[in-house]
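Missing here: one protein chain of the complex. Every other protein chain is in place.
And then chain A:
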Amino acid sequence: MKAKFLVPLAIFLALAGFLGYGLTLNPSVVPSPLIGKPAPEFRLAKLDAPDERFGVEDMRGEVWLLNVWASWCVSCRAEHPYLVELARSGGVPVIGLNYKDESDAALKWLRDHGNPYVATVTDNDGRVGIEYGVYGTPETFLIDRDGVIRYKHVGPINRDTVRKVLMPMIAELSSAG
């Protein structure tokens, strides 16, 4: 048996090892050091009104979601109907953080697919994204009345995430105090 004929097998076994390990990981759960910490402050231009600024401070006293999205992100398109549904139900205000995007494209995207956001701020150079430890879009942060991050979801949310995870936590946070 010549060694070079074993190369494909070796490559495959290494790959299979990674795939197996990958099964134990959940790509949507990321241990975030930010949970339980105050949400990093920002004051960014609003997407639809670049002269106005908006920040975490404006949401103090409310339980809200910060959704990191971009018009170039395919998964954002997948979660979008659920965000729209969530916004329509009126349970929680959603703030959009438009991440590394072009404002024209982002505005068009909202017009095309519906706008679930109470406000969207633009983070074109991704600086605020870095402070929030954004790995990729979409990501969703649940922030309480005191501006503390309580939960983080990586990847698209779906009906189950909304019903089984977000809604119960929102209800709990809203009723507390």
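Methods note: a contact is a pair of C-beta atoms (placed from the backbone, for glycine too) under 8 Å apart; a residue touches a chain by one contact, two chains touch by 3 or more; residues count from 1.
Definition applied: contacts and distances are computed from a predicted model.
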item	value
From "3-oxoacyl-[acyl-carrier-protein] synthase-1", "Heme lyase CcmF/NrfE family subunit", "Betaine/proline/choline family ABC transporter ATP-binding protein" or "Sensor histidine kinase", the hidden chain's UniProt protein name	"Heme lyase CcmF/NrfE family subunit"
Touching residues (missing chain, whole complex) on chain A	1-2, 5-6, 8-9, 12-13, 15-16, 18-23, 25-28, 30, 72, 74-75, 77-78, 81, 84-85, 108-109, 111-115, 135-137, 154-156
